[in-house]
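Take this structure, written in structure tokens, and hold onto it; I'll ask about it next.
Removed from the display is one protein chain of the complex; every other protein chain stays in position.
The block that comes next holds chain A.
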Amino acid sequence: MSVENAPVVDVDEAAIPVEKKMYYRFESNDKKEFRVSELAIQQSETLNRLVEAMGYTSEDVENKPAIAIENIDGKTLKLVFQWCEHHKGEAIPVDDGSVPKIVEIPEFDAKLMDIDNGLLFKLIWAADYLNIVQLLNVSCKKVANMAQGKTPAQLRRVYLLPSDEEDEAAKRAAQEAQDPRAREVEEEFEERKRQGGNSFF
């Protein structure tokens, strides 16, 4: 029998069971709510385990309060979930311990991480906290690329880090603030030095 002559059977589409996509609701520490697909959540080992342990049905997801993520703010969480939605269904890489690691930053990720340093570090911290392996890989690579070819002074400016001298001065200041007697002794020593004495005693 040819294909043209095959009997046509009407299919009732409503009768086919369609698996409904489940969207979980999460809340950041500044009370911003996000709806994230089940597939996207699989990118985060921490969140995946959490929702599995909770065993929510689609009704629970709608009726119960949003799952609170206390340590991450809304701005960072938005980036995290944007990344998870874009990469949903992708395999999670396994660390084989090889060095140097070959990590390529896709265009979407590069655009997503085109943010100020403060937010980028928050994003890395969140990726580590939520255990999103590939996001952590690309974000760490981004920071490593930022350091490439820079001098120590430039790195201090980029990462807002103190130099050894500034670090020591800050430590001394903190110590002095704690112990006023130490400051008095220091001042007395400086005074004696100005007067020409070589030794404190």
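Everything that follows uses one rule, which is that a residue touches a chain if its C-beta (ideal position, glycine included) is under 8 Å from a C-beta of that chain, and two chains touch if they have at least 3 such contacts; residues count from 1.
Convention: contacts and distances are computed from a predicted model.
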{"item": "Protein name (UniProt record) of the chain left out of view, among \"Putative exosome complex component RRP41\", \"F-box domain-containing protein\", \"Exoribonuclease phosphorolytic domain-containing protein\" or \"Ribosomal RNA-processing protein 42\"", "value": "\"F-box domain-containing protein\""}
{"item": "Residue touching the undisplayed chain, where the options are A:Leu47, A:Val61, A:Leu77 or A:Leu136", "value": "A:Leu136"}
{"item": "Interface with the undisplayed chain - residues on chain A", "value": "97, 99-103, 121, 124-125, 128, 136-137, 140-141, 143-145, 147-152, 155-156, 159, 161-164, 167"}
